[in-house]
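A single protein chain has been removed from this complex, and every other one stays in its place.
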Amino acid sequence: MTDTKELVKNLADKYGRARESLIPILQGVVQEERYISSEAMTEIARELDMSAAKVYGTATFYSFLDTQPRGKYVIRVCKTISCSMKGKNLIIQELEDLLKIKVGETTPNRKFSLLETNCLGWCHKGPAMLINDEAYTELTPEKVREIINDYMKK
Amino acid sequence: MAKQINLIIDGMPVTVDEGTTILQAAKKLNIHIPTLCYHDDLCVAGNCRVCVVEMKGSRTLPASCATPVAEGMEIYTNTIKVRTARKHIIDLLLSEHNARCTTCYKNGNCELQDLASEYKISEPMFIDLVPYKNYQVDAFSPSIIKDDSKCIRCQRCVRTCEELQHVSALGVAYKGDKMKISTFFENPMFEVVCTNCGQCVNRCPTGALIERNYVDEVWQAIFDPEKHVVVQTAPAVRVALGEDLGLQPGEIVTGKMVTVLKRLGFDSVLDTDFAADLTIMEEGFELLGRLKKALVDNDPNVKLPIATSCSPAWIKFIEHTYPEYLDNLSTCKSPQQMFGALAKTYYAQKRKLDPAKIVSVSIMPCTAKKFEADRPEMRSSGFKDVDYVLTTRELAVMIKQAGIDFGSLPESHYDSIMGVSSGAGVIFGATGGVMEAALRTAYEVVTGREVPFNGLNITPVRGMEGVREAAIKIEGTKPEWSFLEGVELKTVVAHGLTNAKKVMDAVRDGKGKWHFIEIMACPGGCIGGGGQPIPTNEEIRRKRAEAIYREDAGMPIRKSHENPEIIAVYKEFLHEPNSHKSHELLHTHYKARQRY
Partner (left out) sequence: MSSNFLRRVDLIFDKDCDFKQVLQSAYKRNNDEIINELLESGLKGRGGAGFPTALKWKFTSEQPESEKYVVCNADEGEPGTFKDREILFQVPLKVFGGMAICAKVIGAKEGFLYLRGEYRFLLNELQRQLDIFHAILDDLKIAFRVKVVMGSGAYICGEESALFESMEGDRGEPRNKPPYPTVSGFRKKPTVINNVETLVYAFMIFRYGAHKFKELGTADSRGSKVFSISGDTPKPGIYELELGMTVDQFVQEFGDGDTKAVQVGGASGFCVPRKKFKDTIIGFEGVPTGGSMMLFNSSRSMYNVLHNYLEFFEEESCGQCTPCRVGCQQLKLGIEAVKRGDKHANYLDQLQKLAQTMKITAKCGLGQSVANSFFSIVENFKEEMIY
């Protein structure tokens, strides 16, 4: 059994095989593998005995259920108005320079992915970003450098 | 009786059952409200919003298809507010749609085009979004072409694939401006669980899902003097073709169709019904053979129930979904393929033709037949047994292209050989028909008497119920079939793959104790096939089925084994049902496929 197969099976054991378990299982795959591969979706369809197209349709609906390979650390910078007003573009610029990738891309070592996202709910402390589940707020280019340096060491 | 609700639509009072929608209530008053995502056969989606109406006291315009009536409701279906909203919505759909109608396969048969015309949409009101989209065309399938640039996202196809067929090869993916109708991972339809049934094609309001057409290839063959082009016509085509040519649903056009095919230039116009009779012989004896193995030889390996194999979408469905039951399928090819195999062997010999120069064309109510003809198993003659499969709709296209006034054509008879058939062959086109045809022959083979039903009409297996069970007690057997004496032959008939799934689940769970299963992939059987004229709904399908049974009742021969051409083909070529030669040409095998 491949790792992905085993992961999906374990998640299905944990959450059950009813339709309601689909999103928790998809989330579980993302937590583990950072994205949901075609193999993972096929396995989920098998475990839950549902159409693969429906698994795909559900996964692609949700921005956090990535269906493309992502790095170990997924950076999501809020692009909604308050953060945008507080200098989101500078933050993106800094991240692009540091990671040498553009928004939407993943570093060749598969460590970081850089994405933009809609309102993160930190409008009073913009600009804000998530790195995986962790929120970082009141960002400045300096602060971003420190944060990314820490992650690079991880 | 349901609770009665009184409401007023456009000033007219109407009383309807509780739970009725505004759309249905308006229909009762003969008020036509335009719709796009709504379809009689499917659950309500309420997503296109074309059917909005004004409701007194409501800030918003509710979608009439999705809103149940309420006591005292006042509805207005044609106000400035409603008209403006509908026009906007049509304009929005057009802005997202590749509206190059003149080069569209569905030009003239498109619900969006009709609406645009009805609302006299002239200059585009909004910005053309097509250049901003990365629309894809999936033309890999031999049966169905999916063109996203024509899609209006009404989701009829998605609901069809899920509700009627339990296949869900198509789903909705992404959201917002990226939302689209998609297969798993946007793989080609050809590579996923799609059964090619074409029910989505039948319900697509635009040209987003169409059959792959082979009209030009067939014209080429017809006009090639080197080629001898034979054409076979499936049973369900003769009761539906007229609908595409200005006639009403339920008109039988067999004779006109034969005439027109000759006029189009086919060298020989033959009948799939002949092959349907042949199928009955092969399949009937296969059933009896399996029963004997089970009852007399106590062979533990014999596979019962036996399931019919005429419907190629059903075959692909079972290959994907119940591969462990492939041995339960009859090994008989479908009538189309039996015909194809004989056309380039038996027919070629008899007519002294070089099979390499025969082009075999079939007219089918079906899109899956295109896939079937392409299967690698379907080359028993040493050639591709059936070269081109045209749907009923494609034939109508050819007739129009040839400038023939179909309605005024005289009738003529099929050519021979392979043009004679029985009523049993005709009813193959309707759900329950294969079962009925098989019983007419099998019962008589075993008992020497006709089936004990008035006028040979085995009514328990007819109808539009999704799953129908029937049992027939075998009594007074001939000596060689005495092992069947007193046996109650249990049968079940299902149409639509969702119903097929119910039957197969019952078989798997040991709940369905049947000997013989008939499955047709499409609602109503082939008369409701994915290649039939558009639109379709239960009423139209019922009329086509009634026509099929009328045609049967009017045939001089009603039983497959009495068809003189069938008797001849066994005598001259095949020797006997399930003979070695039969197996070589008329039987096939199946392939387990991925379910997910």
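Per-chain residue numbering starts at 1, and chain names A and B are given in the order in which the chains are listed.
Quick note on the criterion: a residue touches a chain if its C-beta (ideal position, glycine included) is under 8 Å from a C-beta of that chain, and two chains touch if they have at least 3 such contacts.
Keep in mind that what you see is a predicted model, and the values were worked out from it rather than measured.
**Student:** Which residue, A:Tyr35, A:Tyr73 or A:Trp122, contacts the hidden chain when the whole complex is considered?
**Tutor:** A:Trp122
**Student:** Would you indicate which residue among A:Asn10, A:Gln68, A:Ser84 or A:Asn149 is in contact with the undisplayed chain?
**Tutor:** Going through A:Asn10, A:Gln68, A:Ser84 or A:Asn149 one by one, A:Ser84 is the residue touching the chain not shown.
**Student:** Name, in rising order, the residues on chain B that touch the hidden chain in the full complex.
**Tutor:** 44-50, 52, 59-61, 63, 66-68, 81, 84-85, 88-89, 92-93, 95-96, 125-127, 129, 132, 152-153, 155, 172, 174-179
**Student:** What residue numbers in chain A mark contact with the hidden partner chain?
**Tutor:** Chain A touches the chain not shown through residues 18-24, 26-27, 57-58, 61-65, 79-82, 84-85, 117-126, 130, 133-135.
Simple rule for what comes next: only the chains that are shown with their structure count from here on.
**Student:** Round to the nearest whole Å and give the separation of the Cα centres of chain A and chain B.
**Tutor:** 44
**Student:** Quick one: which bits of chain A touch chain B in the complex? Just the residue numbers, please.
**Tutor:** Its residues touching chain B are 38, 41-43, 45-46, 50-57, 60-61, 67.
**Student:** Along chain B, where are the residues that touch chain A in the complex?
**Tutor:** Within the complex, chain B touches chain A at residues 162, 167-175, 182-185, 192-193, 595-596.
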